[in-house]
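There's a structure below that I have some questions on.
With one protein chain held back, the other chains of the complex are shown just where they sit.
== subunit A ==
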Amino acid sequence: MTPRTSGTVVVHPLVLLNISEHTTRTAAQSKAGSLANAPLVCGALLGRQLENQAEVFLSFELKFNARDGAGAAPYELDDRHFLTRTDQMKQIFPEDEFIGWYVVASSTQVTPAIAALHQQIMRALPTALLLVFDTAFETSDGGASLPLAVYDTLPPTRVERAKLQLNFGADCGDSTAAVDYYVESTSDDAIPLEVDTVWASHLVPLRIAIDSGEAERVAIEHVANVARPTTMAIMQGEETAGGAGSSTKVAEGQESGQESGQNAPVELTSRMATFLSSQRNAVDMLHRDITVLKAYVGEVISGAAPFDPQIMQLVHRVLCNRPVVQNDETFDLVMMQEETNFHMTAYLANITTTASVVRNLAQRSNAALSAARNKHQPYVNVNREGGMYDGGGISSMFGGGGGRQGRHRGFGHFR
């Protein structure tokens, strides 16, 4: 990130997912040829703006109409669409204001085309944020940060016209840092200036932070860990569609509900496996970060990397924190308690399962035996306690086995 940042913008994952979905959908539609004109993927950002920090919570799609004739701005914002949707969002999320817009491009640079659109947005909101989402996922730090840049619009100042052109020319190069973007202000009441100067707003990059609400975090984690890529998910749907196309199959499925349960793709990994693998990934991440630190310190020692006291102090602080706990009796005690709790819970769950299995077994053998023997006299007297198939454990587990007896009476009635 460039050092000349003026503030921070907090972006919520929901917004990113929304943009991603919008992009994917538009790309899919344009590939299928169902779109008339070139897709323009942009939308509005909703959130809150505090002094030096903006927080983006939501987004929705914006509609730009293609303008006839290739002028400087080939697209025009559909104002009515924009206003209606802003109003609708306001009804449900009254605290969030329109604070900017996003555009999807193949880099995080501001291009003249984006600037032209930004001009239109500035008419609605002079301080609009501009989020550029890079579908190429190219970031300077080797894929660690998110593929986006957010720019803040400063109040317009006098700028030489030449500067406007120059800086857009510069972004053809790879220098991500320290490029100045200016967008010409289009307000009507601007005081006329000399020929080679214009009123223009400076676009400054903001520091990006990711934050999520608690519900958002759970949902996002679910998406990251549970949701499958479309390849598997929907193809299976198609297979089912093919399989159940004929009416006979439908009828079959209708008869036996259990069958469908077996045919349905069983989750191959248990929840425990999912949990453990996510833990493993986290540890992996920790390991990777430590490796980076280690490599850096090693390079500093060998003189290959410059010595940065700030970084070194951070590294030192991390090291000081380890080991976190050492020979703490209270800690050990609490750990022991938790371990005991875990064993107890597992034990209890096992007993419950066992009790139920035994109960089922008793029921079934009772039924089987009494059916096999002469039908006039049940082999096991259900009313006598402590009978052959009356497990003492079960009755204690389920409070005297009343339910079991109730069922047995049911069987008697059936005969």
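Methods note: a contact is a pair of C-beta atoms (placed from the backbone, for glycine too) under 8 Å apart; a residue touches a chain by one contact, two chains touch by 3 or more; residues count from 1.
The definition used in the following text is that contacts and distances are computed from a predicted model.
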item	value
Among "Translocon-associated protein subunit delta", "Exosome complex subunit Rrp46", "COP9 signalosome catalytic subunit rri1" or "E3 ubiquitin-protein ligase HACE1", UniProt-listed name of the chain not shown	"COP9 signalosome catalytic subunit rri1"
Contact partner of the left-out chain, one of A:Glu21, A:Asp79 or A:Asp308	A:Glu21
Which of A:Ile92, A:Cys320 or A:Ala372 contacts the chain that the document leaves out	A:Ile92
Chain not shown: contacting residue from A:Ile301, A:Leu348 or A:Leu361	A:Leu348
